[in-house]
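Note that this complex is displayed minus one protein chain, with the remaining chains in position.
Right, chain A next:
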């Protein structure tokens, strides 16, 4: 994929593309009226997406991510708030006036048109290019997507992956200001999805078009976006780079949503005088620097499976007083790693070890939970109090946090 094959994309840059394609969402609210009362799908969402940025909206079903995308597209009317492209307020504009292209989950290719006609349709409708210019641009886009040989086929004759490529081709041929993608890979099989994931990233990088990508798949969220936007219940939970959201989650929801297997959570009580977190199965002493941040006693301890470890020689361990005894319930060998499920005082936690943990069900093991890696959340509000110290940027080890400003939102 080479952007030089797309001369007209560079024209765009010359026209001061920069300020044009910044997407600003101000207090966006979408309320659906239904027979059982109104449902708030998006609740006062604020977000700025920079020109050329790849932003991924992620969250569980019904979190409002698709609704937000459809509001940006103009397919849904907005109850309150504004959406701005560059300096242009598009809130009341129809989709066709917004200069966007969208890729749908089930591709939404026009079944009665060939791949070529599908790709040419947008240009035919929204530009006054003549036939040969349209044809050239379709060929360019087809070349980029590697589907030149499929241009005469109708969607029915194409495989899922090929249809996906035509749908992407239909989007890029328009050369829009903003790409909107609504779970575009979720209908593909696992292998093809992984391949398309990298290909899409590369395509977006080459074309440098502002992209909003909606997914419920946290792998796509972690790997594809410049920034990810985590939503739940119509409310913004956190905006940040993937590693920020992973290692500095603003709250318990974000912490639990990103990561597979997910972060372990244990309800604990903090004894601030002695500096101890107590749980029916264990007590964990804390250093003063950590207890200083704690104001409440009802907390949730979070530890990622890969940050806890099993200790084979507990007696000789330098921190033997910090070890927690647990019983193995299940081991899940994945090949490269093994997930070990442990029982601590009746609660289940997961530890990811290397491929050969040397334990089996019903073994009693010692678990090390390093203080530096634990997360603490307010049990009532879920707000993060302490994070793990994992670096979130390959170039910096200092905590460059955006969580502090977003943490209060939840």
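We take it that a residue touches a chain if its C-beta (ideal position, glycine included) is under 8 Å from a C-beta of that chain, and two chains touch if they have at least 3 such contacts; residues count from 1.
Keep this in mind: contacts and distances are computed from a predicted model.
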Record-based protein name (UniProt) of the chain missing from this complex, from "Succinate dehydrogenase, cytochrome b556 subunit", "2-oxoglutarate synthase subunit KorA", "Sugar ABC transporter permease" or "Monovalent cation/H+ antiporter subunit D family protein": "Sugar ABC transporter permease"
Absent-chain contact - pick from A:52, A:86, A:122 or A:305: A:122
Residue of A:73, A:145, A:188 or A:245 touching the missing chain in the full complex: A:73
Residues from chain A at the interface with the omitted partner, ascending: 73-75, 94-96, 100-102, 104, 106, 108-113, 121-122, 125-126, 154, 156, 170, 174
